[in-house]
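Every protein chain of the complex appears in place save one, which is left out.
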Amino acid sequence: TTSFQNSGLSDVLLPQIKKDIGLDVQLIVVGTGQALKLGEAGDVDAILVHSRKAEEAFLKAGFGTHRREIMYNDFILIGPSSDPAQISEADTAVTALQKIAAAKAPFVSRGDDSGTHKKELSLWQAAGLDPATFGSWYRAAGAGMGATLNVASGMDAYVMADRASWLNFGNKGDLKLMFAGDPVLFNQYAFIPVNPQRHPHVKTALVAQLEDWLTGETAARLINGYKINGETLFTFNATKP
Amino acid sequence: MTHSILPLTLDGAIARVRGKTLVGPVDLQIGETGLTIVMGPNGSGKTTLLRLMHGLQRVSGGRVEWAVPDGMARGRQSYVFQSPIMMRRKVVDNIAYPLILHGVPRRQARSTAAEWAARFGLGDALDRPAPYLSGGEKQKLALARALIRQPEILFLDEPCANLDGRAIREIETILQQAQADGTRIVMATHDMGQARRLATDVVFMYGGKVHETAPAPDFFKQPTTAEARAFINGDIVE
Amino acid sequence: MTHSILPLTLDGAIARVRGKTLVGPVDLQIGETGLTIVMGPNGSGKTTLLRLMHGLQRVSGGRVEWAVPDGMARGRQSYVFQSPIMMRRKVVDNIAYPLILHGVPRRQARSTAAEWAARFGLGDALDRPAPYLSGGEKQKLALARALIRQPEILFLDEPCANLDGRAIREIETILQQAQADGTRIVMATHDMGQARRLATDVVFMYGGKVHETAPAPDFFKQPTTAEARAFINGDIVE
Amino acid sequence: MNDIAQGTIDAFRLIFTLDPDLLEVVGLSLRVTVTAVLIASLIGLPLGAWLVINRFRFRRQTIAVLNALMGLPPVVVGLFVYMMLSRSGPFGVFGLLFTPTAMIIAQVIIITPLIASISHQTIRDLWAEYHDLLISLNTSRWQRITALLWDGRRALLTAMLAGFGRAIGEVGAIMIVGGNIDHSTRVLTTSIALETGKGNFAFAMGLGFVLITLAVTINLLMHSLSRTERASVW
Partner (left out) sequence: MNDIAQGTIDAFRLIFTLDPDLLEVVGLSLRVTVTAVLIASLIGLPLGAWLVINRFRFRRQTIAVLNALMGLPPVVVGLFVYMMLSRSGPFGVFGLLFTPTAMIIAQVIIITPLIASISHQTIRDLWAEYHDLLISLNTSRWQRITALLWDGRRALLTAMLAGFGRAIGEVGAIMIVGGNIDHSTRVLTTSIALETGKGNFAFAMGLGFVLITLAVTINLLMHSLSRTERASVW
C-alpha cells in the first residue's frame, strides 16, 4: 500500500529493522490490488495491505498463512478552503458526503479499486447514494493517492485520503483538511505472510522474524511515536498471539 | 537588361579545405563575352576553380568579385555539375524547379519545362522519375535545367562526358546559340575536339594553379608552357 | 585455372521495369576472348544490357547463362559503373575492400591496394576520403577496385568519360594488358577513337535492342545498318 | 498465461461489441495522439531541416541538446505542464488542466525533439545530395527547407511514426496533466495503468493488445498510403 511509504513511516522502520534483526526489507510500493496479485504469484514474501474484504478472500484462497493486524490510521476528507459544501460542519462522514452531493461540489475519487476507494464507495452506499448516477462533479481519477491528490489540488475539489499521505503531501495548494474523526474512517493495516505451501521459495523464517518485530515493543514505540507536524499518524494495535 | 554582372575578377583567390590548398592563388578575369574552356589533367583543380567562381567553394584567401554586389550576381548564374544532381522528382518537375523558385506559376513552369526537355531530346521522358534516367539523359536534364533560367553566365563542368556524338553536336549548337544571345560560358572539358570547336579562350589548370591562359587559337597552335604542350598531345604531364 | 565461366549466352533476354521493356529481347554470345565494345545513342540501353549480363538487372524474360552455374560465375566478374560508387571510406580502403571480402588479411589487402592505386595514378590520394575525390579520380578508383579482383570478365560502363588524355591512354594500356592476360572485357563507350583503338568486336544498341553486331574492323569500315552508319558519323540517328 | 488469453478475449469482445466506454477511450487516445503528432511535426520537421541547412556557432551543441531532449522523462514534462497550467501557474486562467488539450500539450513537448532529431538525421543525407544544386539555384532558406521536406517525405514518415509510437504509448505525463478522469481524459494507456494498479493484469494486457493492434493498423495504413516500400529510391 502506498500510504505506508508516502507517510515516511517506512523510512523510520526499515533502518531499525535492519539494526535489530539484520534483515534487509525490500519494499515494493504498489496499490492494494497489485500487492495482492504479487502475493498470489509468490513474487513477494509478505504483504502489508488495508482492505479487509480482499484480504479475507486472499486468505480463503490459500495464498496467505494468516492475517495479523499491525496498526491503523484514519481517512480524512479534504477540500478547498472556501468549503463550498460546508462539510466542516458535518458531524459524520456520511452527512459530509451527502452535503457534497447536494452541493454538486467537485469531488475526486481514487476510482482504482484500492482500499481507499473501496472505503469511499462503502461510505457513499451508507449515505444512500450511488456514484454511478452522479454528474460530472464526481471525477474518478483512476490513480494512486498521490496522483489523485494532485488532481484534486489542480481542480480545487474534495477528496478522501488517508491522513498519512495528506500530511506528507507537498502540493496542497488551496486544499485543507475539512473533516476527520468519525470512527468509520479508521483504516486497519494488516500483515499477511505468503503461504509457503504454495510458494516453497518464500523465506518463511525471515518473514516470521519480521512479523515478530512488527508486532513487538520497538515497533509499537516507533509507530505510535511517528509524527508529522506534531500529528500522530498511526496507532499501533497489534495483539500478542 | 540591367548592369551586367561581368567581368568576374579573381584576385589571389585561394580554395583551401582543412588546411590543404586545392586551388590557388588564382588571378584571372572573365570578361563580358566569349566562351572560356578550362582544361587540365585530372585532379588539377578545374572543378574547384569553377566552384570558386560560382560561389560554391568558400574563398579562403584573396577575392572573387563580380561587377555587381554578390547578392545580385547570385541569381544570374547557372552551373552544370560534373555528376548531375537529380532531385527525386519527375523529369519535368526537375527542369521546372528553377522557374518555380522564381515564382512562375506551376502550370506555366511545367509547360516551359516540357519545351526545354524536348529541345534536349528528353521529350519522351517527361514523366519518368529523374533518378532512373540513363547517364546521358541525366546530363541533358542538368543542361536544360541550367539553361531554362537564362543565366548571364553559365558554368559547365564536363557536360558532355556521357553523351553520344549526336547529342554532343546538338548541345554544342545550343551553347553556341546561347553564347550568340549574350550568355557568357565557362566550361571544363577533356574533349580536345570540343575545346577546339568552341573555345574563344583557354585556361589551362595544372597542380591547382592557373598554368597558362591564352586565346584559343594561340593555345592550340603554340602553347607557351611545356606542360600544356604535353597535355595537348596526350603525353605524360610531369 | 578451373573451367572458364565463358561463353556467356543471352537468349531472348529481356529487362523490364514496371511493365516497361528497357532492353530486349537480346540474343547474344560473349565468347572466351576479345574486347567487346557496346555502342549506341544515349538511352539506347547500353547500361541496362551490361547490368543484365552482370546479373544486376533482373532477367524478366529469356535466359542469361554462363558456362558454369550462376553461383560460381558471380564471384569471377567485375563491373565499373557509369557513375562511380564511392564507399564512405579512405581511397585505400575502397580499393582494398574486394580483397578483404575474399578474406585477405587487412594489412596485406591495404598494401596490395596501395600498389594498384599507384598504377592508376592515385598514389598520393591513399588516405583521402573517397567521396572527396575529383570526378576523374573517382573513375580511376573504380577501375582499380574492379581490376584488383583479377576477374575473368570485366564490364566497363564508360570508364573514361571524365578522364584526361594521358589517363585514358594509360588505362587503355592497362586494359590491353589485362586482355592479353586472359581477361574478357565488355565495355560501353561513346568515344569513337577509343572504340577503334580497343575493340575486337562491336555491339551496336539502338532503341533497347541489339541492332547490329560485327567484328570491329567490319563495323567501322562498313556498318550494315543505316542507323549504325549515321551514329558513327555523329549524324542524327532516326 | 490463460489469464492473458482471457483478458485479451475480454478486451476484444469489448471492441467488437462496440462497448461505448472502450470506444470513447480509444477515440480519445487517437484524437490526442494524432493531434499531438501533427503539431509536433509542424514544428519538428522544419526544425530538423533548419538545423541541417544552417551552420552556426553552437550548431553541434544545439543538436546534442536536441538529441538529449529525446530523453525528457515524461513525468517531468507532465509536472512542468501541470505547473504551467495549474490555477496558480502562468496559464492557469485558461483552465486547461485535466482536459485533452493539456494532454496534447504534454505530448507535443515530449515528441517534438524526437521528430526533429530523426528528421534532422534523415534530411542530412538528402542535403548532402542536394546541397550543391540548391545553393547553385540561389534558393532561399525556406525554399531549401521545403524542397528537402518534400523530396524526403517518405523517409520523414519514420520520424512521424516514431513520434506517434512514443505518444500513443505514453502514460506518465498524460496521467499527471490529464488526471485519467473517467469519461473526460481517460485514454488507453492510463486505463492500462489503472487496471494494472487494480491487479487486473489480464485485462490490462488485453487493452495493451488493443493498443498495439491500433498502432499496427495505423502504421500499415500510413505505409500503404505513402507507398514507402514500392519504389526503392523514393
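A few remarks follow.
Order of writing sets the labels: A, B, C and D. Residues in every chain begin at 1.
Here is the rule we use: a residue touches a chain if its C-beta (ideal position, glycine included) is under 8 Å from a C-beta of that chain, and two chains touch if they have at least 3 such contacts.
The structure displayed is predicted, hence computed values, not measured ones.
Of the chains on view, those touched by the hidden chain across the whole complex are A, C, D. Touch with the chain omitted from the figure is made, among D:Gln6, D:Gln143, D:Ser184 or D:Asn219, by D:Asn219. Residue in contact with the omitted chain (choice from D:Thr99, D:Thr112, D:Asn180 or D:Thr196): D:Thr196. Remark: the residues of chain C touching the chain excluded from display are 54-56, 74-75, 77-79, 81, 85, 87-89, 97-98, 101, 129, 131-132, 149. One chain of the complex is left out; on chain A, the residues touching it are 2, 5-6, 14, 26-30, 40-43, 144-147, 149-150, 153, 168-172, 199, 201.
Counting over the whole complex, chain D has residues 1, 4, 59-61, 63-65, 67-76, 78-80, 82-83, 113-114, 117-118, 120-122, 124-126, 128, 131, 155, 158, 161-162, 164-172, 176, 188-189, 192-193, 196, 201, 204-205, 207-208, 211-212, 215-216, 218-220, 222-224, 228-229, 232-233 touching the chain that is not drawn.
Keep in mind that, in the parts below, only the chains that are shown with their structure count from here on.
Taking each chain's centre as the mean of its C-alpha atoms, chain C lies 49 Å from chain D. The distance from the centre of chain A to the centre of chain B, with each centre set as the mean of the Cα atoms, comes to 81 Å.
One finds 28 Å separating the Cα centroids of chain B and chain C. Counting partner chains per residue, chain D shows two or more touched chains at no residue at all. Touching two or more other chains at once is no residue of chain C.
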